[in-house]
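Shown next, in structure tokens, is the structure this report addresses.
The other protein chains are all here in position, but one chain of the complex has been omitted.
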Amino acid sequence: MSLNVLLFAAARDDIGSDYVEIDVPDNASAALVMSKLSELSPFMAELVPYCRLAIDERYADASASIQGAREVALIPPVSGG
Amino acid sequence: MSLNVLLFAAARDDIGSDYVEIDVPDNASAALVMSKLSELSPFMAELVPYCRLAIDERYADASASIQGAREVALIPPVSGG
Amino acid sequence: MSSRLQIELVDDRIAVRSWIDDASDPDVGAIAWFLGVTRRNTGDRVTDTLFYEAHRPMAKKGLEVLANLACEQFDLRRVVIIHRLGEVPVGQASVLVGCSSPHRKDSFDALAWMMDELKRVVPIWKRECYADGTTEWVHPVES
Partner (left out) sequence: MSSRLQIELVDDRIAVRSWIDDASDPDVGAIAWFLGVTRRNTGDRVTDTLFYEAHRPMAKKGLEVLANLACEQFDLRRVVIIHRLGEVPVGQASVLVGCSSPHRKDSFDALAWMMDELKRVVPIWKRECYADGTTEWVHPVES
């Protein structure tokens, strides 16, 4: 299936869009999605290992499935405050 | 010599005045002044051991002399804040 | 008990005075506040301005979870967390965190804990705009 992943901060700047469309199985794990995202560019290959994936606005474990997800987002290391 | 000692809080309420005059030697130690103050009433006998003496607006050691002091004050346990 | 939590993401100056004015509660003995402010110097670099962005719904929810966890761990009467997004120039506040409690230790400990957690888990990012014209997203790597 085709999956839109929301992008933020340096990831969004690198890709040049606030989301990216990737092709993954319906029941792909968060780990697989992250792996696909890290293939998008040399910068993403460096950044993604430090990111977390959020499924439906919650941080997901590496083994969590995206099946039925309404939203998937790549969350780079945060720096609020 | 006659020495005026400033009183505060429960000590002042007990004595009924914001200072008390006691008779001590010119070079009396803080410890001696405290001892004289504790003889003033049963309440003072209980309170004074927990107090500090201030000479010229500084906390004084037990052995400090009052000689030449411009001001001597009895400082009960504090409760500001 | 959620009426005692006030959590907001704002796009303009944080109205510090209006938040801190509303504080009288007869069971409160301690009120503590923290403001995070854009600083000019970090190491040897000079900051012109900062930009903050967030995954807004997730950040809002994250701040609410944070406030609720603080109430579980500490004896608090009120928690306020306001985070500003967009540009925050030098000398202005990006975040206001406040709490109140019967005893001061709970407010002190909760304030420090909430700031640590906020910086660790809430999906908000800052971009430094340096005086030399370069910009940089801050993505601290946990060690």
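Per-chain numbering from 1; labels A, B and C assigned in written order.
Everything that follows uses one rule, which is that contacts are C-beta pairs under 8 Å (C-beta built on N, C-alpha and C of every residue); 3 or more make two chains touch, one makes a residue touch a chain.
The structure displayed is predicted, hence computed values, not measured ones.
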In the full complex, displayed partners of the excluded chain: B, C
Residue among B:A9, B:I22 or B:A69 touching the omitted chain: B:A9
Touch list for subunit B against the chain that is not drawn: 6, 8-10, 13, 47, 50, 54, 57-59, 73, 75-81
Touching residues on subunit C - with respect to the absent chain: 16-17, 20-21, 23-41, 90-93, 100, 102, 104, 107-108, 111-112, 115
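Criterion: only the chains that are shown with their structure count from here on.
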Distance-maximising chain from subunit C - centres being C-alpha averages: B
Intercentroid distance (Cα basis), subunit B paired with subunit A, Å: 72
Shared interface positions of subunit C, touching two or more other chains: none
